[in-house]
Structures are given as C-alpha cells and as structure tokens.
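The complex appears here without one of its protein chains, the remainder shown in place.
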Amino acid sequence: MSDAAIRTAVLGAQGRMGSEAVKAVENAQDMELVAALGRGDSLKKVLEAGATHIVDLTVPDVTEDNVRFAAENGLHAVVGTTGWDGERLARLEALLEQNPQVGVLIAPNFALGSVLASAFAAKAAQYFESAEIIELHHPGKVDAPSGTAARTAELMGQARREAGVGPSPDATQKDPGGARGAVVEDIHVHSVRLRGLVAHQEVLLGSAGEQLTFRHDSFDRASFMPGVLLGLRTAASRPGLTHGLDGYLDLGL
Amino acid sequence: MSDAAIRTAVLGAQGRMGSEAVKAVENAQDMELVAALGRGDSLKKVLEAGATHIVDLTVPDVTEDNVRFAAENGLHAVVGTTGWDGERLARLEALLEQNPQVGVLIAPNFALGSVLASAFAAKAAQYFESAEIIELHHPGKVDAPSGTAARTAELMGQARREAGVGPSPDATQKDPGGARGAVVEDIHVHSVRLRGLVAHQEVLLGSAGEQLTFRHDSFDRASFMPGVLLGLRTAASRPGLTHGLDGYLDLGL
Amino acid sequence: MSDAAIRTAVLGAQGRMGSEAVKAVENAQDMELVAALGRGDSLKKVLEAGATHIVDLTVPDVTEDNVRFAAENGLHAVVGTTGWDGERLARLEALLEQNPQVGVLIAPNFALGSVLASAFAAKAAQYFESAEIIELHHPGKVDAPSGTAARTAELMGQARREAGVGPSPDATQKDPGGARGAVVEDIHVHSVRLRGLVAHQEVLLGSAGEQLTFRHDSFDRASFMPGVLLGLRTAASRPGLTHGLDGYLDLGL
Partner (left out) sequence: MSDAAIRTAVLGAQGRMGSEAVKAVENAQDMELVAALGRGDSLKKVLEAGATHIVDLTVPDVTEDNVRFAAENGLHAVVGTTGWDGERLARLEALLEQNPQVGVLIAPNFALGSVLASAFAAKAAQYFESAEIIELHHPGKVDAPSGTAARTAELMGQARREAGVGPSPDATQKDPGGARGAVVEDIHVHSVRLRGLVAHQEVLLGSAGEQLTFRHDSFDRASFMPGVLLGLRTAASRPGLTHGLDGYLDLGL
C-alpha cells in the first residue's frame, strides 16, 4: 500500500451498505481501510487510526454528529445516510466555511448509472413532445412511485417547463381503472412490482417517428460501491459541500 | 397465375385496411384478386368474378349480410370487421350447419405476433408468481387500457385462477397518485401514451431470480396482412366458424 | 407436515445447486427433506430415511449410479447433473421398462422461464420472415454463443425448415468485422458479455410492420428451484423417462 493511499474509516460498518463499503475499500488498490466502526464505537478511533477520509453509512440520528466531527478534524467525508434536511445542510455549510479545505459529499444515491440516467433524462426531456417513466421493483417495496422516479419526474418536468415545453399530448377520455398511472410534474409515472426484480427504471421520450429510452438496472447492492469509491477519490479536490453524486461527475450538464 | 390460385374478392376495398388487403392479395403468389368492392357495389360482382373466397373489411352495418351471402353461395370468408356479438355469431353458426363445407374466420386481431404473444402469455402466466402488463400506444388513443391488454389480462388471470395461482405479491402501502395502474383480473395493467409509437405491448412474468417478457410491436397496418393471407390459405380446410386467428395457428395450446 | 408430503432426499447437497435445493425443499409446504447426502455418503441413507423421491445434483461420474439405485428401489428421480449422453439414456430407459411405475426427469435446464421461452420461440419462428437471437452473459463466460442460444437456434431453424420457411432476408454486402454474428441453422446469433449481467436471452422475430420478442432473464441460481420443485411434484404421475422440463409443462406444443 503506497503512502498516497486514501486512509479510510467506515462508520456503520456492520450495516448492509457499510459491510459492502468495508469490502470495497479493502479491495481498492488506492485505498487503505484504517478503521471500521459499529454502533457504540467512539469516534476517537478514527483519529487514532490516522484516517484522512470517512464514509458515513450509519443512521439519521448520528450522521450529523459524525460529519461535524470529521469536518472539525480536517477529514473529508462521503455520506450515504439519509435524513439531511435543509436545516442540517445549512448548519454543515456554515461549519465548512470555517474548515475550507474539507470536502464533503452527501449523496442520496450512489449508483452511477442511476445518477447518470437521471441527469441525461432531465437534459433530454425538453427536446421531445412526450415523456413518461416506468419504474420496476421487487414486490416488497411499500411506496409507489419510487423516490428515484418521483425525483426524476421533477427534474424532467422542471426542465420542460423552463424550456417552454407543454405537457405530453394525451387524448385519453376513458380510463376507469387508472391505467395511465400517477402524474408527477406533468410526467406520467408507472410502478411495476414483480418477484425476481431488484430496482429498475425506464425513461421514455418520444417525438414524431422516434423514441429515446434510458434504462437503469440495479441488480445488487454492489452497484453502489463504485460511486462510494469515486466519492472518496474526489472529495479532497472539491472543498466545501457537494450535494448529489452528479456534482462529482464530469457531465458538464 | 396457376389454376389453383385462391380467387379472392375484397369487400371494403377502399377503406384503410381494405386497401392494404387489396395490395397484399395482389402480391401473394398463390392468390388472384378477382374483385374489389367498395360502398354501393353489388355483391353479385363477387359471383360474376368467380371468387372462391371473400375478405370482409367493411363496417358493422353490412358485414353480417356480406358473410351470409358468402356462406349461402359456398364461398369461404375471412372477416376483420367488428360488431360480431353473440347473437350474430349464433345466427352464423346455424347458417354454416346448412353449408357445412364453408369455412369462416372472424378475427378481432390479425397481427400474428400479437395473437401469439397473447396465447403464450396465457399459457405461461400460471408458472410465475408475478404478472403485469404494460401497453404503449400513440397519444391519440382515447381509451386506457387498450382492448388487447384488457383481453390479455383476462386470459392470464383466468389461467392463473384455474391453476390455483393467487394474486401477484405486492407490499404497496402508499400509492397516492395511482402509480400501480389499473387492475384487470388481478393483473396490474399500465398504459403509456407516447408520440412516435404505434401499438406495443409487454407481458412481464417474474419468479424468484428470473423474469420472462413477451413484447409485441405493431409499427404499421401492414402487420395485419400476413394474418389475413394465412386466413385465406386456411379457411377452406377448416369448415365451420372459427373465432380468433389463434384457431388457425398450429399452437396446440 | 401431512402424510402426503413428498419425502425427498437431495444428493449433492453441498454443491452450489444442491444447497439451493435443500433450502427449496425445506421451504416447500408439500415436501419433507428426509436426507441430504454429500460426497462419500452411502446411498443406503436414502432408503433408511424413507425417501420416495431423489433430487440428483451431483457430478457426471456418479449420477448414473444414483439414478439406477433410485429406479431399482422404486424411487422417482429429478436429475440436473450433466453427462447424460445417448448411451446412458438408453440404458436408463431399458431399466425403467423393468420398473414401470418409476418416473425420472432428466433436465439440462430447470429455469421455467428459459424452457418456456425456447418452446415458444420454436413454435412462433415459422410465422415470421426474420429470426435472430441475442444472448447476454457475465464476462466470465468462456464460450460463445451460449449452449442455450445454440439449442434455441437449432429448434427454431428446424421448425422453420419443416414449415418451408427460408432463411431470413439479409442484403448485407459489407461486414468486414463480423458484426452480423454467428449463424446457427440459418439463425444469426449474437453474444454480449457485460459486467453486472448473469444470463439473459432475447429471441427477435420480425415481419412487415411487426416484431415479436421473447426475453428471459436469469438473475440468480434461485431461478432454477421452481423447476426442481415442479419436477418433484410431477415425477410420480409420469412413469418412464422424460428428457427436458418442457415434457412436464402443460404446453400442448
């Protein structure tokens, strides 16, 4: 392991995502796992181990304290825990002004393909007359549509409004059972629940004579790890707060 | 043209489907177009031209008279006109008992791929835990779901019930906008409307670790013609009334 | 557990498929796992445990002895082990003539969706002008095309030949790099290798104005277990040798 390795501490190391992150950091050539903290472990261990970066995959109750501790001690942070509302983000930005060399990434979604698909869909939506979304998940999911589908629809709808594109054409007069699905920001969203599936999404765009489709398939939690590693490799060069993995991608969007 | 050519009269030859049928019969090596009748033409022309088969692509008001005329004169008939309710079918069956050598095909759908996909979907549905349908059409369609999707769901739901398969698993608790779509015979059906599309349908079947998908795309009215020609080639060897093109396919289902 | 439970012994219980089968039998309401044999265990255990059925998921070297032992002792057998060539099958058929109440299923593929897709593809191929296959697998696969794709192409090609359907139309004059793929029985077959995938296959059928597509996705070894259980539930009612899971499906094909 070279001196230049990214010395990483994983917080929440016993959780489902955390244990994947432990494996991913261990397997990365340019990283060293220096600490793996579970529930009840003291944050001091992070400093004792000489970490330069933390990955926070804990729970909403403790994630803010963890990230503040990192920032105050000059450690970069990659955060996948939920619960970062506007108030928390504002407090963190204030803190980072006092620690201007620290980079923090807070990302609701680490699947590169999903983040790319959402960004491209938002970009392309203004160039087509029609836009709809189909999301497909395992049958254990309790909410419909998925959070990712709702967010994608919001981004697409907003981009279409700003470009002056009206709602998709639709002559439907009879739909007694609700087959046309939910409508989010003028975008129809359809939710399929099927045994065997994990998490999948299709964005469909259509104009006269052509269709453009983006499809993302998540088969496995492993799909989040390339995004976590990209976060660790990038955080030190992006001081301040970045919200969303797309902020680290070279999309120029 | 050999003596054995199928001597065909097209009724409704100026309509959208009828004009396609005229072209298809003209181009078929084993057929001869002997008459093409439009609105107001006398049925006598069919006999004068020496037709052995008719294709009826007219309107509900006249289709029954046309088919009766064919049957009474010993001509086989392939019928794509709508409006054949139970009463009409019963009258036709009675007439065919008196003309036992005549074969009549009445088909609501001549797209071979669509008919095959529906038949296979009904067959396969009992072997999977989950089953849903997505149909996608041009935005000028007024009803949702499509008639084909509703019929496919009925066939699948019936097959699942007969095999003792329960509803697809679904843990959905929150669906304020109706993203889960319509439910037909315990099958969720989703309707997409997109500029650029014509008529498309996906049947999705899932079990632990696997998915089976049937997709049919109709790009063009031309897709109905192979079914019409197959009807003409088969009718003479299937005396009596056949309802649905699948009755002429060698599916053994 | 009712008296009527299917008393099952799993042979090869420590292998990857075998350990899945142990779990699947344990979880099945209508089955009882009475023995789980690994390498070196004596077949006598099967009889001592009172098994009525065996599942053989061992290795080519021992599978024939296992199945002969089952047949001679009146046990039904479901066999997923490879290595059953024509000679072995002939010897087994002879043996089963002497044990006419025993049912044996030898299946190279237990994924219901894959078996159904192949059967439907073979059935439908004769009704379309064009037919091609795309198979997609993980990048660790050493052979291209996959065995399943090659078999599917053989079945489709044979069905098309019997129905008098010629090769798919193809005007290709320039293809220096071989983009048109392999040709098996007049069917073009394309092999994709992509990280993240497991085992997937698409059969594409096309005629003027329409396309029919069958897609099967295997995400997980769990997908083979419904086929194994269906085999156990059916074997007793199908005396003699059945080769291929489609023989147990109610396809009427």
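For clarity, chains are labelled A, B and C in written order, and residue numbers in each chain start from 1.
FYI, a residue touches a chain if its C-beta (ideal position, glycine included) is under 8 Å from a C-beta of that chain, and two chains touch if they have at least 3 such contacts.
Please read these numbers as outputs of a predicted model, since none were measured by experiment.
Counted over the whole complex, the shown chains touched by the missing one are A, B, C. Touch with the chain that is not drawn comes from one residue among A:L112, A:I133, A:A149 or A:A179, which is A:L112.
In the complete assembly, the contact with the undisplayed chain comes from A:F128, out of A:F69, A:W84 or A:F128.
Among A:G40, A:G86, A:P100 or A:G209, only A:G209 touches the chain that is left out of the view.
Considering C:V189, C:L229 or C:L245, the position touching the chain not shown turns out to be C:V189 (whole complex). Although one chain is not displayed, chain C still touches it through residues 128-130, 132, 134, 136, 139-145, 149, 168-184, 188-197, 204-211.
Looking at chain B, the residues touching the absent chain are 196, 198, 217, 219-220, 223.
Counting the whole complex, the residues of chain A in touch with the unshown chain are 111-114, 116-117, 120, 123-124, 127-128, 205, 207-226, 249-253.
Throughout what follows, only the chains that are shown with their structure count from here on.
When every chain is reduced to the mean of its C-alpha atoms, the one closest to the centre of the whole protein set is C. Ranking every chain by how far its Cα centroid lies from the centroid of chain A, the top place goes to B. Shared numbers divided by all numbers used gives the overlap of an interface; between chain A and chain C this overlap exceeds half, so the copies present the same residues. Per-chain Cα centroids separate chain B from chain C by 33 Å.
Taken residue by residue, chain C touches two or more other chains at 217, 219-220, 223, whereas all remaining positions touch fewer.
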